[in-house]
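Removed from the display is one protein chain of the complex; every other protein chain stays in position.
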Amino acid sequence: MIATIAAIAVLVFFTVRLSPSDPIASITKGKTVSADTRQALIEQFHLDKSLSEQFIIWLNGMFHGDLGESYQYRQSVSFLIKQRVSTTLGLAALATSIAFALSIPIGIISAVMQDSFIDKALSVFALVFVASPTYLIAIAFMYIFALKLKMFPSIGTGTFRHLVLPASAMALNMVALSARITRQSMIDELQSAYMLTANAKGLSKARAVLVHALRNALIPVITIASLQMGGMLIGAVLVETVFAMGGLGDLLISSIRSSDYPVVQAITMLMVAIFMLLSLLVDILYAVIDPRVRNTA
Amino acid sequence: MGDLLDIRNLAVDFMAHEGIMYALCGVDLTIGKGEIHGLVGESSCGKSTAAKAILGLHNKKRTRIKGEILFEGSDILAMPPREVAKLRGSAISIIFQDPMASLNPLMGIGSQIAEMYRLHENASKRLAREKAAAMLEKVGLTPSELRYKQYPFELSGGMQQRAMIAMAISCSPKLLIADEPTTALDATIQAQILELVKSVSDEMGMSVLLITHNFGIIAELCKRVSVMYAGRVVETGDTQELLASPKHPYTIDLIASIPRLENSSEKLTSIAGSPKALYEPPVGCQYYSRCSRRLDICEKQYPETRDVGAGHKAACHWSHSA
Partner (left out) sequence: MFTLLLRQYNASGRKKRRKPISASFIVSLSIFLAIALASAFAPIFATHDPNKNELASSLAMPSALHWLGCDQNGRDIYSRLLYGGRTALLGAIGVVGISIALGIPLGLLCGFYGGLLDRIAMSVCDIILAFPTLLLALIFVAAFGRGLNISIIALGIVYVPMLARLSRSLAIVEKNKPYVQACIALGYSPARIIFKHILMNCISTISVQLSMDIGYAILDLSALSFLGLGVLDPTADWGAMLSQGRLYIMQNPMLSLAPGAAIVLITVSINIFSDCLRQYLDSSQAKLPSFEKFDRQERHKHG
């Protein structure tokens, strides 16, 4: 894991620094500056040093909580991130909660009522929203609920009401995908031998499904969910763009556009770290659910 | 009659990719109280289908069931689903071939047994726990405090099957269906498991429907035996009588194909061909194509089941005409 993080740090830093664009131009926003100022900036941002030296400085800084200084804002990167991180995390957390609260019941209902009208209707719903890009749903929600019905604010951030539409838009895509996976996984479990035993024991259908099958069915759902978490962070980037929420996503995109490498590097590393942390949590969750995993761990 | 279970003319059809599969085409079977009844036949002759039909475990959408299954005089097939569910586990239990797959992998075996007492006897959590531990003790899973907490994957095949048996007999059912309970186990473990089934049956006065393809097991344990071929019971009788003087050619051929220790010089015979699944309603006797004693009538008309001795019945034109 530490090796992976190190490899990722190398990959992120050197890929970004391979860029042919001139950092000074990003710092000065394209304005011409005197040779003295230019020299001062080069020294300030360590651009006179070799790439590997810069990498060491960057790495060393990260260990001390210093992520460098933004080219475009001329502010410390950690300050910029601190300002915005709660928006993005709040958005992701709310969306994930909505997604799980909806997708698992939907998946169970579809599986238990397999091939019924309700199952077919839910499947069509899932099929359409799996195929709908998050930003499209976000735009549609904004148009319908904010601009037309005026139920929620269309842009900005700060209150819970600001979060509702973006989080729902993000969740819908996940709901569709997880519901499909829950359904399939549940159908597989319902056909398993131990479910035959559960029936033979005389258990009520509800108990057989919710107590016996569900726990088994959740294992593949969790696997996919951990991969989806990565998609969630990207989903947040897209949704923040639509709703102009000024979160990490907005910052990342504007930094890429203006070649603000310290910010790009920092946000990328942060997102990878969050993603890895979530994967770790999922591994722990596996062990909680599945005694076979607990034993080998 | 003192029969616990009386199956009359049971027919089961499945929806399959190839068309409608006629799995059972009129099965008659009776099991007396406290009796261990053997059901023997080749693979896919419908033994397990019959077992699942008794408990109503088939997928209702893809299965069509006709006939009567009288349990203590009332027809299970005519009962509302709620009533059938009440019978399951409390009056009729089943154990399957593959205990590993048949136990919930994510639940401790103790809890899986305790669930039975919670459900059927409305026992408190604590009482259910105590009773489940006692049941583990009874089937030889000791020390029960340790076994209670273990998961199926932590047990050997034999121990898993013991746990299955403990679960099945926990609420003292009147009938235990054992669907090839030892096929997946080692030979030495087989004997132990069968011994357990027999002792439990004797002790609790429980009837057992023992499904197997092994005549040796039948001879050792069963009072009576029914032989199945292609979705029908072709011969029924007391085990000793039936083994000594089989009347149906299939039974005769089946017994002739069992290797015997006492006269190993004798050449083993095998039955040529194999039964095939039926995708059309059968006409005549299905054993016709493999039978060495066939008559012309066998191809066109299915023989009726007649008494051929004391409590011995067979369905065969050849034996009827002899």
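Just so it is clear, A and B label the chains in written order, and each chain counts residues from 1 on its own.
Basically, contacts are C-beta pairs under 8 Å (C-beta built on N, C-alpha and C of every residue); 3 or more make two chains touch, one makes a residue touch a chain.
Computed from a prediction, not measured in an experiment: that's the story for all the values here.
Who touches the missing chain here, B:Ser48, B:Thr63 or B:Gln161?
B:Thr63
Quick one: say which of A:Thr4, A:Asn60 or A:Asn295 touches the chain that got left out.
Of all options in A:Thr4, A:Asn60 or A:Asn295, contact with the hidden chain holds for A:Thr4.
Would you write out the residues of subunit A that touch the absent chain, in ascending order?
Against the left-out chain, subunit A lists 3-4, 7-8, 11-12, 15-21, 115, 127-128, 130-136, 139-140, 142-143, 147, 229-234, 237-238, 241-242, 252-253, 255-257, 259, 261, 264, 268, 271-272, 275-276.
Even though one chain is hidden, which residues of subunit B still touch it in the full complex?
13, 15-17, 20, 61-64
Everything below uses one rule, namely that only the chains that are shown with their structure count from here on.
From the C-alpha centre of subunit A to that of subunit B, how far is it in Å?
Whole-Å distance between the two chain centres: 54.
Going by the contact rule at the top, pick out the subunit A residues touching subunit B in the complex.
Going through subunit A, the ones touching subunit B are 192-194, 196-204, 207, 212, 215-216, 289-292, 295.
Please name which positions on subunit B make contact with subunit A in the complex.
Residue positions touching the partner: 52, 55, 57, 85-90, 93-94, 96, 98, 101-108, 115-116, 119-120, 151, 153-154, 164, 167.
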